[in-house]
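Below is one structure, written out as structure tokens; the observations come after it.
Every protein chain except one is present and positioned as in the full complex.
Order as written gives the chain letters A and B; numbering starts at 1 within each chain.
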Amino acid sequence: MKKSILTLAITLMASFAMAQNAKLPENVTIKTLDGKTVETSIIQNDGKPIIVSFWATWCKPCNRELNAIKEVYEEWQEETGVKLVAVSIDDARSASKVKPHVDGNGWEYEVYLDQNQDFKRAMNVVNVPHTFLINGKGEIVWQHTAYVDGSEEELFELVKKVANGEEI
Amino acid sequence: MKRILKSIATIACAATLLASCDKIDSNEYLVFSGAAGEWFDGNGVSDHSQRAIIEKYTGVRCVNCPTADVAINDALAQYGDKLIALAIHDSSSFTRPIGDNPRLSTEDGNTWSNYFGVRAAGEYPAGLISRTLNGSAWDLFTPTSGINNRVDNILNNDAQVAVAVDATSNDNAMTINVNLEFLQTVADKLTVTLLIMEDGLVVTQRQPDGSDDENYVHNHVLRDVITDIWGADIDCTGASGEKRVALFNYTPASSEWNLANCHIVAMVSKKDSREILNVAECHID
Partner (left out) sequence: MSNKAIKIIAAALAVQLQVSVFNTLQAQGILGGHVTGNVQFDGQLSRRDTVIGSSDVPEKLLSNARADILYTNGNFSAGLRYEAYLSPMLGFNSQYSGQGIANYFVSYKTQTFAVTAGHFYEQFGNGMTLRAYEDRYLGLDNAIRGIDVVYRPWNGVTLKGLIGQQRYYWDTRGLVRGVDAEVSLNDIVNSWTEAKTRLTLGGSFVSKYEGDETILSDISGYKLNLPQNVGAGSLRMDLAHGGFGLQAEYARKGQDPSIMNNYIYKTGEALWISASYSQKGLSANIQAKRVDNMGFKSVRSVSGEMLYINYTPSITKQHTYAFLSMYPYATQSTGEMGLQADFMYKFKKETLLGGKYGTDIHINGSLVTGLDTTVIGGKGTDGYTSTFFGTGDTYYGDLSLEVAKKLSSKVKLTGTYGYMVFNPIVEGHEGDLHHNHILVADLTWKINRKNVLRFEAEWMGSDSKYDANVDDKRAGDWIMGLVEYNFTSAWFVSVSDQYAYKDGIGNYYNISVGYTKNATRLQLGYGKQREGIICIGGVCRQVPASNGLTFSLTTSF
């Protein structure tokens, strides 16, 4: 009997291993900056790559990353059509500061609030910053945690590959 | 707009289902947790008054008894809540009902009547105020007069012990709290006697002119002694400033009593001499 349990386990694991890349979840509830409840299926980019970045107003590396990308965002968009979606995990203490923070920093990203951290959990984010790269099919092809000055350039190399339909 | 109203209505319904927010009145934040009759340190008594109780031994066939009721009612009007009245129907022949009226006698009343010598003297009405001694004998008197000087003798002294009683009834189960506060040091052992009395009993009473009044209203009629007839021991040191409290449970012995017309009386007595130090009365909530 032990043998057959083992067989089952291997079959199951093999089927999971064969499965496609995980997709960006579609039905997790988040909020827009003007307070409207929406679902994550709103995160779309017409078959072009999407960067989903989890951040918080109090997280210094997050702010450095989003500010660094701001400087080159226009170029990135022109070259690859990429869109950056910044998901704030700020809770009630600082959630009302998110919009002023975004405007004050002059970020032109699509920003959502994940106060209850449902999206964060669905994406298995442990610490912020945590950045995901999504291909045109909505599949998560790469993820990275932590930010160091300059690592946005590594990210852009990957975005270009994804935009060209290359594997990572 | 309809949608908004509809969703508000949905929530209101759900909230009503859940509407489970207990509200406790400020006088009910604390409940007694000890065993019945067990004494604890208490909160004290806010009213430090000395009060007196007039026990009237009476009977429905006693023609002079209505005269005593008039005198006692006058005294009650004069002394207000400083004087409490109690009517005791013992088992003398005067207490035999006229016609098919119910008998107001109680066994406890008869025990007291025997002890204080009312039965032996055989004179009705008989009065006794706060079970005071006159020399070595009980200060029995005919309460058609002579009430005021006896009451004054008691009320002119400051209370040694302040007493308060309150009673609540729930489904025929009554809880009675007795609070004491020692205003002076008392060396004697003390007891508290709780009793229940009823007002507004319409029972035929023979009048001074020999006629029978079928609509006579009897008030303060002793129904039952809740504690032991000579009271429950008070567990205290008797030191000035001491505050004690105890709770007693009671189930009314007869369902015919109208609790709305009933009062509870608490008498604090010296255990050895049986003189009453102070007394309090309350309605049943």
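Quick notes on this one:
To be clear about the criterion, contacts are C-beta pairs under 8 Å (C-beta built on N, C-alpha and C of every residue); 3 or more make two chains touch, one makes a residue touch a chain.
Predicted model only: the values in this text are computed from it and were never measured.
Taking the complete complex into account, the chain left out of view touches A, B.
Contact with the undisplayed chain is limited, among B:Leu30, B:Ala77 or B:Ala137, to B:Leu30. Residue-level contact of subunit B with the missing chain is found at 1, 3-4, 7-8, 10-11, 14-15, 18-24, 26, 28-34, 38-43, 245-247.
Of the residues in subunit A, those that touch the hidden partner chain are 1, 3-4, 7-8, 11-12, 15-16, 19-20, 22-23, 25, 27, 29, 33-37, 39, 57-60, 64, 91-97, 99-106, 115-118, 121-127, 130, 142-151, 153-154.
Heads up, the rule we're going with is that only the chains that are shown with their structure count from here on.
Put simply, the C-alpha centre of subunit A and that of subunit B have 79 angstrom between them.
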